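A single protein chain has been omitted from the complex, and every remaining protein chain is retained in its original position.
Moving on to subunit A:
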């Protein structure tokens, strides 16, 4: 029993270790927790230009490492978040931003989903109205209802 527990413990421990080593290995240290938070959020918001569906935080490619170092260095120099993202955009284009700015190019990206939702709602409303209209047409008029009752009574 004890041996089993021990082996289970080992497996768990190694599982954790291997997970940790799968993370990009890089240590950064900050003097204050606020800057560290800013660093973490910046590298999550910036896209890796090489491995295009990863952000800088997730990627281990050489360029992602370089850019993380750059973000780190700029934070250490006391640069503002805006300055850092601007610096990246100047070099790698709007593409590096996971949340692109609203501009002529990105209107579709920002408002497309809302427009499509609106179109969907309009279609649903139109179809639903039409259905209820045809239901009314199908319903028996008062006169027909009376005739129906009469026929049913006669049958009984």
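Simple rule for what comes next: a residue touches a chain if its C-beta (ideal position, glycine included) is under 8 Å from a C-beta of that chain, and two chains touch if they have at least 3 such contacts; residues count from 1.
We take it that contacts and distances are computed from a predicted model.
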item	value
Name under which UniProt lists the unshown chain, selected from "Na(+)/H(+) antiporter subunit C1", "Nitrite reductase large subunit NirB", "DsbE family thiol:disulfide interchange protein" or "ABC transport system permease protein"	"DsbE family thiol:disulfide interchange protein"
Sole residue of A:37, A:50 or A:99 that reaches the chain not shown, by the stated touch rule	A:50
Contact set of subunit A toward the excluded chain (per top definition)	49-50, 52, 62-63, 66-67, 70, 89-95, 123, 127
